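Here the complex is missing a single protein chain, while all its other protein chains stay put.
Right, chain A next:
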Amino acid sequence: MPNKNMIEAINDAHRVTMAADPDVVVFGEDVGYFGGVFRATAGLQEQFGKTRCFDAPISEGGIIGAAVGMAAYGLRPVVEIQFADYIYPGYDQIVSEVARMRYRTAGEWTMPMVIRSPYGGGIFGGQTHSQSPEALFTHVAGLKVVIPSTPYDAKGLLIAAIEDPDPVLFFEPKRIYNGPFDGHHDRPVTPWARHPDSEVPDGHYTVPLGKARIVRPGNDLTVIAYGTMVHVALAAVEENGIDAEVIDLRTLVPLDIATIEESVKKTGRALVVQEATKTSGFGSELATLIQERCFYHLEAPVGRVTGWDTPYPHAYEWIYFPGPIRMKQALEKVMAD
């Protein structure tokens, strides 16, 4: 089975779906001839022609708006927003149009589309190339939100997303495009090539939306994370010698509540981890759900590891990033309470 990094896996997912379905079209800024600034669409225009994969003007509202029209026609657009920080000019089209079209037309018009976008920090991207805006979309009825953490999942989830009848926001943790990041910015990253999760089967397979993965089984604590933070959390658990169960959500909406509930009822403790700013983040929703459903099984308050409530600072990136120190403190607190 070939090893791929996350970009190669995402590229492969495009190829598989474009080859299988002539209605899949890919467009966005720089995605055509050049293959995307992160190379996720490299070679697609050459293979499928420039009416199937093409460059778009720098107009995120236009990209999403045009995708709405294409989906209404019957195509399956897959659009790339170059950085998640740039998604806001298209926000109205996503929230008011894409998300609600099935509902407001009682199923007459559906929006089977995928909006892909690299997100997250840890790459010295400053405050306009580092944000984690997932909670802005999990708050909106009608959208599905997917965040992979491995090349295997990235391909399988993206194929599932493209084939899904509902609109999917597919946020790609760009910090781990090339290798899993354990949060130690001062140590070299191990490339995906030597990681078992980078074994990516050729051809078609899917990872179902709405199904979490238990990355590491454990008995004393449940750590719930997604994206880059799966790897940061996993490293922190092992570095601190805690018998924690680590859950990778993979899909934020629809959420795999059964896996979370079962695990927390077993361990009695929970720590939710997100890279995004703290207030009203998706971790807040997770903490509330755990409190609602597992309160009588809890032996400690639900812990929370997040970014700070500031914009993402360039020079202070490693103070902002929820890394090993914040993880260690939170793990110790939840275990001690």
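Here is the rule we go by: contacts are C-beta pairs under 8 Å (C-beta built on N, C-alpha and C of every residue); 3 or more make two chains touch, one makes a residue touch a chain; residues count from 1.
FYI, contacts and distances are computed from a predicted model.
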| item | value |
| --- | --- |
| Name per UniProt, for the chain absent here [options: "Ferredoxin reductase", "Tricarboxylate transport membrane protein TctA", "2-oxoisovalerate dehydrogenase subunit alpha" or "Cytochrome c oxidase subunit 2"] | "2-oxoisovalerate dehydrogenase subunit alpha" |
| Which residue of A:V37, A:A72, A:I123 or A:I214 touches the chain not shown here | A:A72 |
| Chain not shown: contacting residue from A:T110, A:Q127 or A:T206 | A:T110 |
| Selected residue (touches chain absent from view) among A:E8, A:E97, A:E134 or A:E245 | A:E97 |
| Residue numbers in chain A that touch the chain omitted from display | 25, 51-52, 56-57, 59, 61-62, 64-70, 72-75, 77, 89, 92-93, 96-97, 101-110, 141-142, 144, 164-166, 210, 253-255, 257 |
